[in-house]
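Supplied in structure tokens, the structure appears directly below.
The chains shown are only part of the set, and none of them has been moved.
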Amino acid sequence: MLNIGLLGAGRIGQVHAKAITAHPGSRLVAVSDVNAEAAAKLAAEYGAEARDTQAILADPAIEAVLIATSTDTHSDLIEAATAAGKAVLCEKPVDLSLARAQACQRAVAGSGRPVMIGFNRRFDPNFTALKASADAGEIGKPELLSITSFDPAPPPVSYIKVSGGLFRDMMIHDFDTACWLMGGTPESVSATGTSIVDPAIGAAGDVDTAVVTLRYADGRIAVIKNSRRAVYGYDQRVELLGSEGLLSAGNVIENTVTKATTSGVVAAKPEFFFLERYMRAYAAEWAAFVAGLEGGAAVPVTLDDGVNALALAEAAARSLELGRSVALAEIGGASAQKVATVLA
Amino acid sequence: MLNIGLLGAGRIGQVHAKAITAHPGSRLVAVSDVNAEAAAKLAAEYGAEARDTQAILADPAIEAVLIATSTDTHSDLIEAATAAGKAVLCEKPVDLSLARAQACQRAVAGSGRPVMIGFNRRFDPNFTALKASADAGEIGKPELLSITSFDPAPPPVSYIKVSGGLFRDMMIHDFDTACWLMGGTPESVSATGTSIVDPAIGAAGDVDTAVVTLRYADGRIAVIKNSRRAVYGYDQRVELLGSEGLLSAGNVIENTVTKATTSGVVAAKPEFFFLERYMRAYAAEWAAFVAGLEGGAAVPVTLDDGVNALALAEAAARSLELGRSVALAEIGGASAQKVATVLA
Amino acid sequence: MLNIGLLGAGRIGQVHAKAITAHPGSRLVAVSDVNAEAAAKLAAEYGAEARDTQAILADPAIEAVLIATSTDTHSDLIEAATAAGKAVLCEKPVDLSLARAQACQRAVAGSGRPVMIGFNRRFDPNFTALKASADAGEIGKPELLSITSFDPAPPPVSYIKVSGGLFRDMMIHDFDTACWLMGGTPESVSATGTSIVDPAIGAAGDVDTAVVTLRYADGRIAVIKNSRRAVYGYDQRVELLGSEGLLSAGNVIENTVTKATTSGVVAAKPEFFFLERYMRAYAAEWAAFVAGLEGGAAVPVTLDDGVNALALAEAAARSLELGRSVALAEIGGASAQKVATVLA
């Protein structure tokens, strides 16, 4: 039985609290949050204690922490937790700054503690089935990957301003999915973007609709489409064209009912948003973390994966700015200042 | 917090133990089973006590029992539990004998205790969405209902022999679904059946494939198709034709991946069997029972519903035997001997 | 090049005129109709001559006739045309009276002329693909066939009165489809019916909604559902459950566009009615007739098939009347009077 400390009691922290508790091999022991009341409330709900973060990290009975705090604290907390000997599952992204994330990567390297990044798509049963089929060679050699990822509605502009931008906040999931499905990192990135959903998003220095093309050294291509608004629900699909066929993972819909009338044949919408669509994925993600720790095996999504996805986001932002393809190699020295520039 | 006693620690008892425990308003206190070891194991798993049934019924701290024992004990246990002041959720069918079920109905009537019968289809999110649409008048006046209900594989013939036959054991779910969706009981029943899947099922006096047509007094028709074998998985679909359209509830499939190759476009199969397909329904069923008890409202599937479904099963069995349509009115005095005859 | 005479210039005659003309191996030479104007108009459209029926039958240059006149003339015209040495393609049904159709069958037997009955479902590319798969053993041994066949809207009651009733006029297609897909004739028939769509249809002695179950000697079952009204379009589907799987042939839809909005995901309706859905089938039907004649091979749907389907319709009508299963053997001596009774 693993004793777990949860850092962050917001919406996503609550999701994780449930998954930690439901798993027979883990127990939620303590919860911290900058909002003490939120921590107390969530702790009470699951029979855990509200503590401050330092107390959690100092407790030798706690083997692992789940970091679900605001993004700007991720790198610091990953470093502090691993230094304190904890295993870590940290929400995405690792950081808004690639340089800071890379520093974190170096800092953690010596600790020997496992750090897993919470890319939930890797645990969605539809995407894992697609990957299993591709890995089994059922469509031959993969050539062209397409990811459609639309949110139901844009977040408030106040959130957009601190989010790191669409590439670091939203498409980062798809960058990781591409790396995961293609089995590696692309060579170059080309981005097109617009703030057609809401000009206020553009005024904040971000885009709300974007298409990014990734080119691999062996000639494979991936294309990612993002929109902050799909009024019909959370649109999360993947297509992979290979030399011997096409794999497609479709949306999960609310129910299987169709209604045929003189107006046409109406089916249910996709499940509304990530809490619905990836509910099962969060449980599977947590189970994979626990299994990795218990079995001595590596955790399935590493800090390196988190840094890679962030580098792709950085490259996409630069491509959008420069109007040209950007090689991943150019991004090595990207700085936190860069991010500030993009988000003006 | 309701304290619950679980009678029966078999496969379906285990499903219910999980649902009882997962619900925030109920707690599994005690488990009984004719197999003491099974009761002990299940009780231990959920932090409950293994007791004998009498001790559970005698415990004033236990407000409700869930009956998941073998069918031949259902009526006795419903009577004993309600006499002991317990609320009851009992698995289907109420009994194999309509007469015995009717006696149980009379016995319980005076107790004032709620008895709910576990017809899980009523809590499947697909079927409830279909019913909500029909009830909202979205397809006008319902006219023709079709239910497809195929199991993935037949049970052992040893089970068939004690099951009460396909109509009482399997199609009883569909009889209840028809009554629920059509808002009442049909006037007459016409059955066709065969043991084409396995002649040994025929030799045991039962059928494994059947089509039953129900006729309502107002002219509406329902048709139910059952097969004990659909090798591609559990096939559970409903179609309702109305004056202004058609509602269809399709299968829940294992995942949303399709694979297009030179061989065609392959999609996933329906979820394998009832534990997969109706997993969410069992939780919703239990929640509805708890809500009914807590809110002072009636439970949503009553003992009367259970007796009605059994009467339809009885009528179908007789129709099959006689080769003619059987009015439900003829079935009033059906006896336990009748059942024995049908199953030779 | 076959020279063809067309008897009947109504709606279905016009469909056939087009198919005859479009086929490179046949030429429309002459058209007759009780309405001379209609015959003249259709003949002119296709560069043929309007003649009276006797003249067509007497013309030695005409090798085959297509009978698309009213049903009550079919038997007489089949007899006259075969006696005149013509090959015949006759629209369904052969007759409203089974006895008359059987007399026609005997009369034609000696002529040696091929008579094909126009059951268009046998030439629908979806149903032929389903049959090919079943015949190839892809779902093992067939066990349970389901046919859904709903018209978009009921015909006028004036038509209903002379139609022979739903079983002879509409379900006769499905009776033939069942015989074709199951490779033979069932042993007994059980019917349930109602006039829930329009009470005036009931007042005319007919039903507008019916479910008929066919039982084969080897235990296989087929069930046919008919409704005169499906407001969303012509609903024409087949499902065949076998020991190793399920084959389903779905509707042909108007286009492949779906629209996802906050109201759900809307797809197109099924093609509206038989002229749309079976457009390709009519061409294939005619091609099969021509190929049969040219190649010296038999035509693929015989007068015997037409009489068989009519016997099933007769059995269904009797089953509905008597409220019991009717063996096909009982139907041998069915008379035209019988029909009059049913349609009162």
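First chain written, first letter: the chains are A, B and C, and each begins at residue 1.
The working rule: contacts are C-beta pairs under 8 Å (C-beta built on N, C-alpha and C of every residue); 3 or more make two chains touch, one makes a residue touch a chain.
The structure presented is a predicted model; accordingly, all values stated were derived computationally and were not measured.
All protein chains share one sequence; of the complete assembly in this entry, 3 are displayed, while the total copy number is 4.
Just so it is clear, only the chains that are shown with their structure count from here on.
At the subunit A-subunit C interface, residue numbers used by both copies make up over half of all numbers present, so the two copies contact each other through mostly the same positions.
Superposing the C-alpha atoms of subunit B onto subunit C requires a rotation of 180 degrees, rounded to the nearest 5. Taking each chain's centre as the mean of its C-alpha atoms, the one that lies farthest from the centre of subunit A is C. For this pair, subunit B with subunit C, the centres built from the Cα atoms lie 41 Å apart.
Centroids built from CA atoms put subunit C at 58 Å from subunit A. Counting partner chains per residue, subunit B has residues 244-246 touching two or more of them. Subunit C meets subunit B in the complex at residues 143-144, 146, 148, 150, 190, 192-197, 209-211, 213, 215, 218-221, 223, 225, 227, 229-232, 235, 241, 243-246, 323-325.
Across the complex, subunit B is touched by residues 125-126, 129-130, 133, 138-139, 244-252, 254-262, 268 of subunit A. Residues 230-233, 253, 260-270 of subunit C are the ones that touch subunit A when the two sit in their complex.
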